[in-house]
Structures are given as C-alpha cells and as structure tokens.
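I have a structure here, written as structure tokens, and I will follow up with some questions on it.
A single protein chain has been omitted; all remaining protein chains appear in their positions.
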Amino acid sequence: MSYIIKGQTGDWEVVIGLEVHAQVTTKAKLFSGAPTDFGAGPNTQVSFIDAGMPGMLPVLNAFAVEQAVKTGLGLKAKINRRSVFARKNYFYADLPQGYQISQYDQPIVGEGTIILDMPEGSRNIGIERLHLEQDAGKLVHDMHATKSFVDLNRAGVALMEIVSKPDLRSPEEAGAYLRKLRAILRYLGTCDGNMEEGSMRCDANVSVRPVGSTELRTRCEIKNVNSVRFVMMAIDHEAKRHVEVYESGGAIQQETRLYDSARNETRSMRSKEMAHDYRYFPDPDLLPVELDEAFVADLEKNLPELPDDKKARFQKAYGLTAYDADVLVSEKENALYFEDVAKGRDPKQAANWVISNLFGVLNKQGVGILESPVSAKNLGRLIDLIADSTISGRQAKEAFEAMVESGKDTDTIIAEKGLKQITDTGPIEAAIDQIMAANADKVEQYRSGKEQLMGWFVGQVMKATQGKANPALCGDLLKKKLAQ
Amino acid sequence: MSELTSLTIAEARSRLKRKEFSALELTEAHLSAMERARHLNAYITETADLARERAKESDKRLAAGEGRPMEGIPLGIKDLFCTEGVQTTAASRILEGFSPPYESTVSQKLRDAGTVMLGKLNLDEFAMGSANITSAFGPVKNPWTPQGRKAELVPGGSSGGSAAATAAHLCMGATGTDTGGSIRQPASFCGLVGVKPTYGRCSRWGVVAFASSLDQAGPITRNVRDAAIMLKAMCGYDAKDSTSANLAVPDFEAVLGQGVKGLRIGIPKEYRPDGLNAEVNALWNQGIDWLEKAGATIVDISLPHTQYALPTYYIVAPAEASSNLARYDGVRFGLRVPGKSLDDMYAKTRATGFGAEVKRRIMIGTYVLSAGYYDAYYVKAQKVRALIMRDFNEAFEKVDAILTPTAPSAAFGINDKIDTITMYLNDVFTVPASLAGIPGASVPAGYTTEGLPLGLQVLTKRWDEETLFRVCQSLEDAAGFKGLGPL
Partner (left out) sequence: MSPTFSIDTATVRRIATLARIEVTDAELSTWAEQLSGIMGWIEQLKEVNTDGVAPMSGGTDLKLTLRPDVVTDGDMVDQVLANATEAQDGFFTVPKMVE
C-alpha cells in the first residue's frame, strides 16, 4: 500500500528526510553544571555559562558524549573517533552566546540504519549523521503587550540531532521511523522520547516527484512538530501542496514552514527567512573530542538488547508471530512485562493475554504498562490457573475484568467471585444423571443417532453447575453415560 | 612614603615578612601615588576601600606568621579580568556598569596568594589595539617622556594601563593579557618586563574573551624576578577552562640564577627586514653580544613564514572575536539602546556600545567567516598558522631560545596620525609566538637616543618558561636598565 498522490498529470511520490532533536538524558547541561529538569521556575536552572556572561567557558559533559556514542552504536552507525564542536553564529533572544555550540563537518556519529517493519515488508532507512549540540532558551510571547520574555533554563541542555537520509516514502513510514527511533532511544536510556515535554522534536524535509523519477526536487522544511501524528499529517499536507503547486505550473521555494495543527496546514515562516549565514567555525574554547577504541568497545559490549534483536529473539524463543513480537518490543517496559508473564508459561498464551486483553485495557484507560492495574505477577497467576484447569477461559476473562476494576490480586478475586471450576466427577455426574432422567426423550434421540444433541446436554450441565463445570470433563462424562 | 612604591615585589615580600612596614602602609603609599597620577588615566576603577580591607587582612595573616606567597603585595588588575562585585568594563561602553557576580580564576589565584587589588587598569577596548588609544575611558599616557621634545606618548597596548601603572609605581605589578603582543609590546614601550606564558598556562575563565585560541594572561612587572613570582601565582590547571594545561607549575624563581651558559640562542633572520629601525637593530645586536658573553651559543635560524603571521593573525583573531563579542547584545548585561524590534535593538546597542576598532575587527571577522569566504580566508589562515607553528618547532630542534626585538619602534605619540595597517605592524614581532602558542617575554634592554625604553623579546618552546626566565634574567643583568622612579 505505497503512498501515491494521484495528480491530474499523473502519480506522485513523496521524499521525506527527518531531523530529530532528542534531548540527551543527563543530569547536567552539555557544557555547564546547571540541571536539566523539566518545568522549573524561569532562569533557575541557569549558570553564568548558560547565560553567556563575559569570560565564561564551556566544559564538555562526559556522560553526554557517552550517551551520543551509545545512541550511535544503537543505530548501527559509524562512531567517529575524532569529532569537533563548531560555533553556529546567529542572533536571537533565546541564544545567549550569540552562537550555538554544535557539530558541523565532523560529527561524533556518522552513517547508520534504522529498520522499519512495514505491512509490505521491512525497510532500511539510512541515518546520515548524529551530532551533539546545545539547546536554546525559551521565549514567552503572551505575558506582556510589548515585550517577549526570555527563560534560559533550556539553554545549553544537551541535544542529539539525528538526521535521516531522504529515504522515507510515506507519512506512515515517517511515523514508523519516529516510533522506532524513539523505542531505540528509550531502550538505550539516552533520551526519554517525550514529545509533549519537547525532549524529542522533529523537523521534516519534504519534496515530491513523479513516480518513477529519481530526481530530488526542492524541499521544504517543516519545523518543530510535536507529535508523531502531527508529523504524519503535516507531511501529507505538505506533499499534496507541492503536487498542487507543480501541477498548476508553479515552483516550490526552498523555505522553512510551520505546521498549524489546528488548521492542518503549513505556512511559510517568512520572519525567519532573513539571509542566514551561520559562519560555522571550530569552537576555539574547546578541543577536538577524541574517543579511544577501548571506550567505544566497552560501550558496545554493554549495549542493552535493542528492539530488532529482542523481536527476533521473541519470534525464535517464544514462537511468536512477527506482528505480536513487534507489538511487544515497541516499548521496553512492555517487553519486560511480557517476559515476566511468559516466564515458565505458555508464551503464546502469555502474548495473547498481554496483547489482546491487557493492551486493550491500557489503551482505554490511556495509561502505560507501568501504571497497569494488573501486575505481571497477577496476570501470570491467572494463566497458571487456566493451565491447571482451576478456572476456565471464560472465568479467567471474568476474573481479569474484576482485577482491572479493583486492582486486587488474582487469588482474592477468584475467591471473592467463587470462580473455581468443578473438576470433581461426583457433582458433575449427579447433574448428568438428573438431566438424563428428566429428559428421557432427548436421551433416546441421541442414542438413535442425533449426536448433535451433545451441545444441548453440555449446556444443561453448565446451567446446572452455574457454569463452573470443567467443560472438557463434562463432555467426557456425558459421552460415557449417554453411550451406556 | 614614596620609598615604599619603589620597592620590587621581591623586596617588599621579605620586608613585609620582617614587619618593617605593614601591608596597609604599602597599600596606602600606592593609593596616594595613584591619586597623584590620575592624569595618566591608568586606572578605570580604583578600589581603595577594598584594597585597604584586603591589606588589613594581610597584616593579620602576616602578624600570625601565616603570610601567603605574595601576602600584602598591591597589584593592578587589567579591566579585562572579571572581578566579583567590582565593575568590569573591558574598556568598552557596552560593558559600562557591569558588575560580575564571579571572580576570574587568575585574579582569584592572585587573591589567594595574598595580593591586594588596587583597582582595574585601563586597556584598549576589548584588548584590541597596540597603543591604548581605543579605550572608551580615554587613552592612557606613558609615564616616559622623550628628552628634547614635548610629547605625550602611548604606553602601548592593549595592556597599556597595566604598563603605565607599573612603570609609574602606581602598583608593584599588574596583570596583562596578550593576544598578539598585548603584554610584551607595552612592556617594551614602558621599560618593563612582560611575560606571556604558554597558551594554556593561565586559565582564561573569567577573562573577557577577545580571541580564544590566542588569549593568554601574564604579568607585567619592573624586573624579571617579580615576573617569575607573579606568574607562579597566576598560572595552574583550571578544570573550568577546557584549554587549560593539567601540568605542574614550575618554580620559575628558582631558575633565575642559572644563567645561560650552554644555551643555544636562535637569531631569526626574518626579524631583520630591510628598513628595521636602526636603534632597534643596534639594541638587538647588543643583546646577542650580552648573551654570547654570558656563555650562550648564538645560532642563525630561519622562521620562513614570519611575514605571513600578521595577516594570518588578522583573520584568526577577528574571526574569533566576531563570535566572542556576539553576546554583547543588550539583553542580559551591559548597555542596551532601545529599538523598534529585537534586531533594531541589537544593531543600535552594538553600534553605540562598540568603538571603531572593535567594530572594524567584528566586521573583518564576520566577513572572513561568511559563506563563500571561509575556505579562502579562515581555513587558509589556519593552515598558515600550522606552518608558523612548524617553523618554531623546527627551530627549537636547533636552539633553546630565540632572541628578537619586541617591537619595531619605541613608544610613539598619542596624537600621531597612524593608519590602521601601520598600527597593526606594531605587533609584527610578537604575533608569531601568539599564533604558535609558545611563551614569550619582553625585557627592557636599552634606550633610544631620546631616552625612551626599548625591549628585547625572548621566545622558547611550549611549556619551557624556565629557560625563558633564565635568558630574561641574563639580559636584565647585562643591560642594567634603570626604570622610572616614583613620579
């Protein structure tokens, strides 16, 4: 189901490259000792370095470097053993030094790959580079009639800019790329991936071309879109706009555009279009970052299992379908939960419970697995009780719903609801005898060949035992008695 | 009390320890000298009360026998070093009234060594200049005057206030900073010792930046021993400066008596261009002679890229400065001139706050970094800089130190009309060492026929300030230079 825009002149495809700014998980900023916590009072997380005071100098945070390298390794990318910080010079009220310390022609991480699992098969999306840079401050425009307010708490926070190659061909792929990248970052613990708090932000470069063409046409950059869904909508809108412009004989200007989610449209940011000339040059306050081989090797050795590997393992070790494995590994915590449930149990049944039942509940409640009302231990216990025939599947569902509702543990719910299945032959045989005596005509019909009445008999037994009779046992006993 | 202001740091140090006078008396003597010499315009800010307070604290320590290495020594601090709670201007209108809530590492180290800050010394605006005539607080006058004519002379720059104050006994020594010669050239113009250590010896933290890859702090004093004492207190590793060297600080004073016997001294032919000032040339020959007589071996060397150092410097330094000075935008500190938009406010603030020379260098720096010119100018300059470094590396395989003149002339007149490039040429002998990051010092060695001081420059390889001080001491011993007395 490739993404094709049907134009009047023919079919068009979209070419997308994404630039993701991911806040590096660190306690302190990239070049200062000020904290990075979200939501603090204005300018309370600012050092004299972050405020660009005279004579202040940057000193690089070693852990930020480690996190960037780890991320590079997670993206199967080339780690550049020597990288250089450069100054990107421009004036803006959120940029206290008058330049952003970034990396330009010598980034810390080079080319890598992200594998996307799309319905039509897997797709390899190239990573162009990853570099470290400082975040800017925040501007508040609605606090005063004639003034903008400047908060430098974010100024100097460590960001990784992760740039994809223009390999994405649909809004869906762009969405899958962002979700996959986010999963990898979260598995690595290098970024929390929280788009609402701005710790992951995305710029999309979009162009279109006639299907079959390999040219790269003029692209527009859509800035700072703050959710995966909006990125997809913005791309879709922008691609269609390009097609319309081309088909009406116009030309696309290379420019930066802003996505307005309320109106689902992009518009030109003319105010920012003033001739940019960033005058990059190596930051003379810093020396090149040199990584020794052992440092990189050590990080590589201690890399956690990442989504792709985990998925493969889930398929192989647990016999899960690609789809189920993919769903389970999308969040590190989900995979952990599943493995807790699956431990010592039938993995397919565990997967089924987690995906079909639990995720449905979590989605409805709008919470993550860490806030799940049913713990992995309790779900596991529930599955155990099905396995040893203490309860039936139907009873299990009933119990699960009650557990979701009350948050109580499995055994308490089973006891409270009296959900134990009857596996004793005595009471079941008594019920059968009673039913056979009261329905001699049906017994006669069965015995003369109308075997489809078996279902009716089972139903009667269930009714008589309030549904607690073990259905399999019930069938066996009925068969035996009716045959006599 | 003028006798007290005549002392060297070394003398004052031992006499304070012997309690022949108090630190407060020593400070008071300098404070009154400062008052009498305000016409020199050496200080931008005098901190008399603070100085008395610190001197009293020194006296307590001295009384308790807990004096630190420079306890009670009154110094001037170039107004490029941020000093906590004391106005720091970089001699620019754009920073007028700026009161840093922090203390630069170097001035903190000097405080920790027991020194007493007398005030903040005038300089060229943002240390950009060679005559101390670009200060927003007015030019500094050289206390030396020519014999036989009436003229007010420049003290050199950019550490002109530091040099004038030290020469006129308005402090016992002063901090300077040197980006292309800003310690050495004013030292030469004022008959003083000025030392620019190896790049990375002194922390740049808290020093208002001009050109980050070149800026280095150092002392300006009246003799070599004082410079050794002061430099030891100023330098050392600082984790707050990524370019600071994590190396032990040698005891520079300990090597002063060792002489130059057996040292090989290089004489670079490129420093003797056609038309070199005859008096400068003669003094250089005299210096060579002194060192040879003291047992050194003189070796002719070549530093082939010398002539390209100055144009290289005028790409590198303005490029870095254009970026370093972007933070002066009127938002967080310093001058703000209102504008109808943010950009208008920036442009008006910076047009009003910066002087002509600073603007000139920002413009050059912006130009050489701008799209389409970066490779042709900036990258080219960085390559030539590498060649200049290589020249020195090769030379130091053959010699232990290099002797050159410090400046192409003695101090000139404040009112002399000098075009920009001729002004830049003042640093022709000092800039190569700045680009290479090697240590350099100027020692007063003689006089012009008008009785104005002239200095000779000594250069050594990186981290070898010990050899530098040995050669300087030997020159000082031979020259028998007499500085100015108290005014």
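Think of it as A and B in the order they're written, each chain with its own count starting at 1.
The rule is short, and it goes like this: contacts are C-beta pairs under 8 Å (C-beta built on N, C-alpha and C of every residue); 3 or more make two chains touch, one makes a residue touch a chain.
This is a predicted model, so every value here is computed, not measured.
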Touching residue (missing chain; options A:290, A:309 or A:333): A:290
Residue among B:362, B:401, B:443 or B:458 that touches the chain left out of view: B:362
Hidden partner chain, touching residue among B:48, B:151, B:249 or B:387: B:387
Sole residue of A:64, A:461 or A:477 that reaches the chain not shown, by the stated touch rule: A:64
Residue among A:47, A:256 or A:378 touching the omitted chain: A:47
Selected from B:46, B:329 or B:476 as touching the chain missing from the view: B:329
Residue ranges of subunit B at the interface with the undisplayed chain: 97-99, 101, 199-200, 212-214, 216, 239, 242-246, 305, 307-308, 311-312, 314-315, 322, 326, 329-336, 338-348, 350-351, 354, 359-360, 362-364, 366-367, 370, 377, 379-387, 389, 420-421, 437, 462
Touching residues on subunit A - with respect to the absent chain: 26-28, 32-35, 41-49, 51, 59-65, 84, 91, 93, 139-141, 143-152, 271, 275, 277, 279, 282, 284, 286-290
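FYI, only the chains that are shown with their structure count from here on.
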Gap in Å, rounded to a whole number, between the CA centres of subunit B and subunit A: 58
Complex contacts: residues of subunit B adjacent to subunit A: 81-82, 88, 90, 95, 98, 100-102, 104, 204-209, 211-213, 239-243, 319-320, 322-323, 325-327, 329, 331-333, 342-343, 346, 366, 369-371, 374, 378
Residue ranges of subunit A in contact with subunit B within the complex: 48, 51-60, 87, 89, 91-93, 96-99, 148, 150, 277, 279-281, 283-287
